[in-house]
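Only one protein chain is missing; all other protein chains are in place.
== subunit A ==
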Amino acid sequence: MLELRNVDAYYGNIQALKGINLEVREGEIITLIGANGAGKSTTLMSISGIVPPRNGQVLYKGEPIHNVAPDKIVAMGICQVPEGRHIFPQLTVQENLDMGAFLRSDKRGIQKDLDYVFSLFPILDERRHQAGGNLSGGEQQMLAMSRALMARPDLLLLDEPSMGLAPLIIRQIFEIIKKINDENNTTIFLVEQNANQALHIADRGYVIENGSITISDDADKLLANQDVQKAYLGG
């Protein structure tokens, strides 16, 4: 469904990605794990077109998208929940969700998806008319994910959804990710520092170090891998 071939990305003169190769198949949960600054977020930003690759190719459903504008990429069905959630602070919860459906005009479908995200996260329904900036961290993460779902994506990119959240909330978020994958067959590309949780729900995983993929394998094999355990699983 999505394929990165030898992708290089730069911030100014600093090379953040060095020849990334990876593949996401339809219906999968893929996770990309790695330390701070390894290039996890940059990989997602390259896919979304915010940091276009300087070299290499990004193919989505067989079509090259590495020169496509970010809004067109969203229109093609790839949605990202960026690190730090990026809620529109002065828009209400409802308006934030409306923004998620910005490119859609099927009122009925939008309403259906709205009901769906409220069923996933009932708290958002209660907070509907509050400003997004006033929500707690966990609620903002729920809102960010719901906003992305409102675009009805085929491929959902999640950047560190567990960051800065309490363990109980983290577990809830991961359960919902699994549920979204199961119920809608939404393909999920999950970037995480919380390798343990991520590998437990993922089908396959990649490990990124200094801008290059060093290991790729099935998730349960990565969990058992000694190097991965030592570096990312605390033991």
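In this section, a contact is a pair of C-beta atoms (placed from the backbone, for glycine too) under 8 Å apart; a residue touches a chain by one contact, two chains touch by 3 or more; residues count from 1.
Convention: contacts and distances are computed from a predicted model.
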* Asked: What is the protein name, per UniProt, of the chain that does not appear here: "Protein-disulfide isomerase", "histidine kinase", "Erythritol transport system ATP-binding protein" or "Branched-chain amino acid ABC transporter permease"?
  -> "Branched-chain amino acid ABC transporter permease"
* Asked: Which residue from A:5, A:18 or A:86 sits in contact with the chain not drawn here?
  -> A:86
* To do: Consider the whole complex, including the chain that is not shown, and state which of A:35, A:59, A:75 or A:215 touches that chain.
  => A:75
* Given the full complex, what residues of subunit A touch the hidden partner chain? -> 48-50, 69-71, 74-75, 79-80, 82, 86-91, 95, 98-100, 102-103, 147, 151
